[in-house]
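Report on the following structure.
Every protein chain but one is kept in place in this view of the complex.
Here is chain A:
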Amino acid sequence: MAKIRGAIVVDNVTCKGCSLCVASCPTDVIRLADEVNAKGYNYAYMHQPEACIGCANCAMVCPDSCITVYKVKLAETV
């Protein structure tokens, strides 16, 4: 069976820390950082990268187009 793995890249310079991506992720990948960016926002980052399925739900709801999404299908060795 093929396994899906995804990854996101957040532009943490333009991220405004609104948390909409955090709420939209079905696999709880994203959190807001304790650190802030130059604008003073706690930016989003992949907290649990291995859970990402590359569905792009986070990117769909981001008002600031900060998220780029990647996805691969891995052939699983039984």
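Here, contacts are C-beta pairs under 8 Å (C-beta built on N, C-alpha and C of every residue); 3 or more make two chains touch, one makes a residue touch a chain; residues count from 1.
Definition applied: contacts and distances are computed from a predicted model.
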Looking at UniProt, which of "2Fe-2S iron-sulfur cluster binding domain-containing protein", "Alcohol dehydrogenase-like N-terminal domain-containing protein", "2-oxoglutarate oxidoreductase, beta subunit" or "Ubiquinone/menaquinone biosynthesis C-methyltransferase UbiE" names the chain we cannot see?
"2-oxoglutarate oxidoreductase, beta subunit"
Sites on chain A contacted by the missing partner chain, in the whole complex:
3, 5-7, 9, 14, 16-20, 22-24, 41, 46, 49, 54-65, 67-72, 74-77
